[in-house]
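With one protein chain removed, the remaining protein chains of the complex are shown where they sit.
Going in written order, the chains are labelled A, B and C, and every chain counts its residues from 1.
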Amino acid sequence: MNFQSDNAAAVCPEVLAAVVDAGAASPAAYDADTWTARLDGVYSDVFGTACTVLPVSTGSAANALALAAMVPSYGAVACHAEAHIHVDECGAPEFFTGGAKLLLCHGDNGKLTPGSVTASLAAHRGGVHQVQLGALSLTQATECGTVYTAGEVAALAGLAQSRGWKVHMDGARFANAMVALGCAPGDITWRAGVDILSLGAIKNGGMTAEAMVIFAPELVEEIRFRRKRAGQMPSKGRFNAAQLLAYVETGAWTRNAHAANAGAAKLAAAIGPRAVYPVQANEVFADLGPNGAGTLRDAGFLFYDWADPADHVARFVVAWDTPAADIDALAAAVARLD
Amino acid sequence: MNFQSDNAAAVCPEVLAAVVDAGAASPAAYDADTWTARLDGVYSDVFGTACTVLPVSTGSAANALALAAMVPSYGAVACHAEAHIHVDECGAPEFFTGGAKLLLCHGDNGKLTPGSVTASLAAHRGGVHQVQLGALSLTQATECGTVYTAGEVAALAGLAQSRGWKVHMDGARFANAMVALGCAPGDITWRAGVDILSLGAIKNGGMTAEAMVIFAPELVEEIRFRRKRAGQMPSKGRFNAAQLLAYVETGAWTRNAHAANAGAAKLAAAIGPRAVYPVQANEVFADLGPNGAGTLRDAGFLFYDWADPADHVARFVVAWDTPAADIDALAAAVARLD
Amino acid sequence: MNFQSDNAAAVCPEVLAAVVDAGAASPAAYDADTWTARLDGVYSDVFGTACTVLPVSTGSAANALALAAMVPSYGAVACHAEAHIHVDECGAPEFFTGGAKLLLCHGDNGKLTPGSVTASLAAHRGGVHQVQLGALSLTQATECGTVYTAGEVAALAGLAQSRGWKVHMDGARFANAMVALGCAPGDITWRAGVDILSLGAIKNGGMTAEAMVIFAPELVEEIRFRRKRAGQMPSKGRFNAAQLLAYVETGAWTRNAHAANAGAAKLAAAIGPRAVYPVQANEVFADLGPNGAGTLRDAGFLFYDWADPADHVARFVVAWDTPAADIDALAAAVARLD
Partner (left out) sequence: MNFQSDNAAAVCPEVLAAVVDAGAASPAAYDADTWTARLDGVYSDVFGTACTVLPVSTGSAANALALAAMVPSYGAVACHAEAHIHVDECGAPEFFTGGAKLLLCHGDNGKLTPGSVTASLAAHRGGVHQVQLGALSLTQATECGTVYTAGEVAALAGLAQSRGWKVHMDGARFANAMVALGCAPGDITWRAGVDILSLGAIKNGGMTAEAMVIFAPELVEEIRFRRKRAGQMPSKGRFNAAQLLAYVETGAWTRNAHAANAGAAKLAAAIGPRAVYPVQANEVFADLGPNGAGTLRDAGFLFYDWADPADHVARFVVAWDTPAADIDALAAAVARLD
């Protein structure tokens, strides 16, 4: 009964079928195949605006390539102190940018606000002795399983634009957020001011491809070179393109996200006041008390402690294919804790 | 009738089956799955020595990560002036190493010798004003479709070792070379002094995974961090591991390479004295004269010019799945040229 | 009446004389001159242990080169959140290290303790998904004008060593700290566990040279290459070496630091409870209230706000050559504030 992450889940049938379908020889390599040729058009339809889609092999690559196109090596990116790009990518943003800094901002429930960003950066003067802020990176859904509304994204992007910063969205669980909000994908991205979306597919039924969805055309060319240079431009790119086409064209992305979110909601109902953050997508953070984690692990549940183990907070992630029985069993087990 | 490259070929059935087989949910992400767990053991058996295998998404990533572990940012890598790492990776080695230099060496037929390396680097003094040579990178089979014998690799690695350099092998077409030599994989790698092999699979029937095969255990830990940092550690790594297991366990790698090499040999026989380099693996370079390329293209053959178009040299690559009829047709068409 | 910084002060006579004395032609460039030849010996005597001295042109270069030798590009340096390396070097550490991260720690009065470092880093797990901590950087005297005792340095270095980290000391105002403590230079550096000291000279009567004083011999060779590569190895290095010799051989460094510290002490006495931090070296931080800064500036005093201007904290720096009359005038002016 595994609630460690959604990143080891099954590949959904539509994505797997698309890979099989791309198996035969293609007339051309390096993004000159027919699958890749369709990517921009399909995603432009889905997002409701012209955009460019570049597949990459991991979310870290998508995030780091996006930031490298947004800030110079002497630049800086404002992000939440809990952001994956700061905590869990072994310094990929610093590597890809050539040494730009992440300037950490704070905010409740994993979310930033214009006020919290402004306050967090108040002492940053920005002269020649300091790195130059050039981008704001948001996570949707956040590391805490919460979701930015379209208005909240727009307010943050407005602050960014007023300062001349680009806006990046780490959408490792973007579909979960979109489904939670019941909005169109464009509503919480380009319409709200996002320049590049790192669109996660792997956690939500995908296989080996994530997508950079680029709404700012002036950033595209640079990213093409950086992507090649980073070893992220595979010769048989048709397999990644095929996955990303199936992911949105078949509707798998919304169906899978609905399933995961529903499971988390059920778990949240059972957990009640133990919840540390509002449960808005497919992650549940619970205060298990000093002994709860051990009890649950003894009962066969797998999950991670969140941040400092001394806080007794556990993270439970529900995947698109987590068995309902596992969720019910966990809900019951948590209810039995002291 | 496509002879542009082997990198858009079909995926062979064994590799595709392995991917499908890995589709169900795994208990663990990030190299903690059961496929990845078997990689080191299987490859250690195949190569006849203990080694560590780390999957990556492209050959450029494999090459650049290997070199980054071998030389510091103020270091240098000796390689052939035609090497893919110099010509066709958009500076990936420079990016991953933090700015090390490639020092270009010369040699006939795309091959280096101890003498040619020594002569090419004679003016490099190596004091504090100069970058520090720390690695030699060989390509097997070479960019010219030729093959280093085990003795030739050993002689070059001997030179490297005498100077304290590590030895990297770009084996984008390693199986083709191995099959051409009729040797064991260990004979032209670790037994001859190679520290890290970038083992190509994609060109030879693979899908989305290449392998770093690391024979020098002291380099492994650093590469793990650099690989993560480069966005080359996917959560669902089981799909890449499964491909690399099937590639060698089923014998697909040698069968596919045999097929490609045989096709090239047939073509070489037809081309005769037009051959620019000895045809030893699955690539044929031919001097088509001033009008030959146009004639062949008009007849429906796809292929690339090699280096400066003014030289009239064409490169024909035979893939594992190139139809025999296409090869026959090309052979006949070349024979008809003036 | 300028209290902005000690970094625009006069050059002391001994340093200037040394520069003039080095003016004639030298038989050799690039550290092969007779001044540079004496550096290691003279500093080894002064510090009481064998060390290597490499001149550089700025403190930022000294700090960044030291850190680059201590941590890999996927590494991290623990430092105070107020540290100059984080706040005021435009990302030099990230540039020189190839993208390592600074992990920010907290502590009162600009000082870290083993407990504050441990607590600040508690959530850093350190696996392959995270950067690898490899160094601790301390500032002596601190950004807040406070001083670490020998015991405090040793306790922090002990923590570092227990975790396998190197220890760097940013000694932009090292002489001020040493004089304040009345200790030998070795007591708060190598004897306490410091591996590399960035020894500031420019703020304390120097001209164009700062010194890297390296106590860890295994780091020297790498730094030589990185220094050249960073454009920090001048051909006429004799001028920088001459300054650094005169700085310590003539006793100028202690005499100058005594003068600056004494001025700050006088100012501290006048400022009394407005002091925000203990005044231990040559910097005084004072809460001037909402109107104080304006009043003082109208009266002709130059100084900087500290951090967020809304805090009303001013920083006054006393240089080795600040006129006593200016100090007296400032003391009187502060006393007259509401």
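Note that a contact is a pair of C-beta atoms (placed from the backbone, for glycine too) under 8 Å apart; a residue touches a chain by one contact, two chains touch by 3 or more.
Given the structure is predicted, the values throughout are model-derived calculations rather than measurements.
In the complete assembly, the contact with the undisplayed chain comes from C:207, out of C:69, C:141, C:194 or C:207. Contact with the chain that does not appear here is found for just one residue of C:80, C:129, C:191 or C:228, C:228. If you put the hidden chain back, the residue from C:60, C:142 or C:189 that touches it is C:60. Only one residue from B:14, B:31, B:94 or B:326 touches the chain missing from this view: B:94.
Take subunit A: the residues that touch the chain left off the picture are 30, 72-74, 98-99, 128-129, 132, 222, 224-226, 228-229, 233. Even with one chain removed from view, subunit B keeps its contact list with that chain: residues 73-74, 76, 87-91, 94-95, 97-102, 104, 122-123, 128-131, 307-308, 310. Along subunit C, the points of touch with the absent chain fall at residues 2, 4-5, 7-11, 16, 19-20, 23-30, 33, 56-62, 64-65, 89-92, 95-96, 202-203, 206-208, 225, 228-236, 239-240, 302, 319, 321.
Just so we're on the same page, only the chains that are shown with their structure count from here on.
A summary of chain positions shows that the Cα centroid lying nearest the centre of all protein Cα atoms is that of chain A.
For subunit B, the chain whose average C-alpha position is most distant is C. The mean-CA centres of subunit B and subunit C are about 50 angstrom from one another, to the nearest whole unit.
Spacing of subunit A relative to subunit C, judged by their CA centroids, is 41 angstrom.
Rounded to whole angstrom, the centroid-to-centroid distance between subunit A and subunit B, based on C-alpha atoms, equals 34 Å. Among the residues of subunit A, those touching two or more other chains are numbered 89-91, 95.
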